[in-house]
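With one protein chain held back, the other chains of the complex are shown just where they sit.
Here the chain labels run A and B in written order, and each chain numbers its own residues starting at 1.
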Amino acid sequence: MGTALIQILVFPGLLFLAVAGLAGEFIDRRLYARFQNRMGPPWFQPLADFIKLLSKEELVPDGADRGLFRLMPVFALTAVVTAFFYIPLWGTSALHAFSGDAIVVLYLLTIPTFTYFLGGYTSKSVYALLGSARTLTQLYAYEVPLFLAVLGPCLLAGTWSLSELTLFFQARPWALAANAAGFVIALIALLGKLEKVPFDIPEAETEIVGGAFTEYSGRFLAWFRLSFDIEMITGASLLAAVFLPFGLGLGFAAGFGLYLVKILFLIALIALIRSLVARLRIDQMIGFCWKVLAPVAFLQVIVNLVLKGIFFS
Amino acid sequence: MPDFGNVQIPVGPQHPALKEPESFLITLRGEKITAASVRMGYNHRGVEKGAEGRTYTQDIYLVERICGICSHSHGTAFIQAVEEIAGLDVPRRAKYIRMLVGELERVHSHLLWLGVAGHEIGFDTLLMYSWRDREVVMDLLAAVSGNRVHYSMNTVGGVRRDVDSALAETILKGVDRLEEQTKYYIQVCSEETTVIKRLSGVGVVTHEDALRLLVVGPTARASGVARDIRKDDPYLAYDELDFKIVTSDHCDVYGRTLVRLGELMESYSMIRQIVKNMPDGPITVKAPRKIPAGEALSRYEAPRGEDVHYVKANGTEKPERVKVRAPTLANLQAVSHMLRDNNLADMPIVIAAIDPCFSCTDRAVEIDRADSGPRDRMDWGRLRAHGIDFYRSRGVDFTELNRSLTRRMKKL
Partner (left out) sequence: MIRPGAMFGTLIASVFRKPATHRYPAARFEMPANFRGQIGFIAKNCIGCRMCMRDCPADAIEIRKVGEKRFEARFDLGRCIYCAQCVDSCPKSALEATDRYELAGYNQDQLKAFFEAAPAPPAASAAQAAPQEEPSPKEPVPAPDPGK
């Protein structure tokens, strides 16, 4: 009981994730700045933002469902932290593992998006309403390619458990090459999930102010922002576990270092992409996801099925 | 059954997409804009009235502050009108220096616009890079005039600062660097998929509509209307320079981007010609403090389009009437036309694409109708009483509201 509590609250749970999330936000912002030939914020900036938001007054708009409005940030945070426990990080087994946890993780990662929607929907502001509508619309665009992309490796390994999946690829690292297209698709879909350029449509500040979070302030906004940061770590961990599961048997110290390198690499990729391109329009985004990403992801699934039939049956 | 399809969203007076207060009321069906209305007047500062109460020398600095970006344009347009009334023959060197600052200002304004456009489509990298390079031209302007904003180069009868050969070298060097960077931005804007996707086909104003809506400046030139005051009605010494009007037949925001980038390249060549052909001589002539009675209209091609100043003098130290028509006023009418049938996501870039300057635009017009009898003006006291009554009749009592707020403040 005591160990479980420490695991949930301290390591690798909430505290570790919060630190990693804030550090991840710093690295993302710093790299983004360096790509733009700027200096970027100092290392404590995300923490300072977080503390400042905590100290601010929180306002609940008139007519909003007070309970729902306050609950949503907590829900978002809980969901992303929970999802983290089922992902194998530096070993071949996750903290908790069971057959089918890949699906659970994907669904847990969907919950934050729904909380953004519900939080915005209950804010009674046109900007928030439009932002939440866009959040949902975007969800239906990137979710299918993301699921299909993760499905590919799962089919190859013949398992729905992330831990077994890593075991499978640990034994045959060369099989990872088959998933290259899936990796790119999952990375792009992750950008949509994290609402980062080119898919920051739900919170495009020049169009709809703050999107779903327009009415959020103080503590609640701080939780939401923290949940975004942690979602980035969780999402990157999922990608690392599914598409980059190599070097997992190195023991804790080396394995943890390698895990951090992988996460850093993914965050750097995210920062690079978001400084490379302009924001897409929602119709262009949906078109891109369904006409480009989804067919390629589907092709990946078929290729993996064929490979499975040839090599691993 | 209520209509859930139409949502009205207010954009402004305070909105992240707008750099200045202005109100656009946008009606949406889903993400499509079905109607848009523009409401101005949030930035009325009484500049024209203020100009009537100041001397011509003081007015130069007042008029310059109509706009922070095209301050030289407004200043020069005003001073040209004054000099025309006074019959002053401005030295050629002064004209060249005015042109030099004018073109540097255009470069600065267009680079600024490029960054803003990048920001509006969520491409902050373009913003950071173009504003980094804008620093070069800002420093050049500071070297020429002394300050980065509000160059204050004009005085009645000439300019206040001379350009020596060392400065000319600096300018040429700076222009070389800017040209190289601008070529890069042209390349980026014509290659980057997401930029092209976001800009083309957005905010369309056809050639016919452009003529009908009387748009000016790069907005008009992007619809194939080859109008440029520097060519059509040359002022200063623009007839001595070799340049061409940059136009585009894209008719959309992408066209406006290309036109502005093309004008940057033209401006660089013009700056080189100005520096090379700069005549010797004095930079100012003696001007009288009292300007003889008369009136003049002056046109100037500001970075955003045609800027018109009208000055009426009555033989004293102060003008009798100053009228300013900023280019944004001409273009603003077209915005609601451009917005229709576009996506909400395109609203910021469509508004930004005319390079609006709302505080330049706001003027008050008092219409004196023949049948309305004697004019009725309200003083402060009556205006206040009218305001209180107006809201009371609609069920809002600010007196009560103020009291309850005071009580709440005391409790805290």
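Assume contacts are C-beta pairs under 8 Å (C-beta built on N, C-alpha and C of every residue); 3 or more make two chains touch, one makes a residue touch a chain.
On a predicted model such as this, the values are computed, not experimentally measured, just so you know.
A.B. asks: From the touch rule at the top of the page, work out which displayed chains the omitted chain touches.
C.D. replies: A, B
A.B. asks: Could you tell me which of B:N6, B:S37 or B:T193 touches the chain that is not displayed?
C.D. replies: Only one of B:N6, B:S37 or B:T193 touches the chain omitted from view, namely B:T193.
A.B. asks: Which residue among A:T159, A:T234, A:S275 or A:N304 touches the omitted chain?
C.D. replies: In the full complex, the listed residue that touches the missing chain is A:S275.
A.B. asks: Among B:T27, B:T55 or B:Q273, exactly one should touch the missing chain; which is it?
C.D. replies: Only one listed residue reaches the unshown chain, and that is B:T55.
A.B. asks: Going by the contact rule already stated, which one of B:L114, B:V144 or B:I171 would touch the omitted chain in the full complex?
C.D. replies: In the complete complex, the chain left out is touched by residue B:V144.
A.B. asks: Which residues does chain B use to touch the chain missing from this display?
C.D. replies: Counting over the whole complex, chain B touches the hidden chain at residues 54-55, 57-62, 65, 125-126, 129, 132, 135, 139, 142-147, 150, 152, 155, 160-161, 184, 187-188, 190-194, 196.
A.B. asks: Need a quick check: the contact residues on chain A for the chain that isn't drawn.
C.D. replies: Here the touching residues of chain A are 31, 33-40, 272, 275-277.
Here, only the chains that are shown with their structure count from here on.
A.B. asks: Show which residues of chain B lie in contact with chain A when the two form their complex.
C.D. replies: 7-10, 15-17, 28, 31, 118-126, 128-129, 132, 192-195, 197-198, 343-348
A.B. asks: Provide the residue numbers of chain A that touch chain B in the complex, in ascending order.
C.D. replies: For chain A paired with chain B, touching residues are 35-38, 126-127, 129-130, 197-198, 200-201, 204-209, 275-284.
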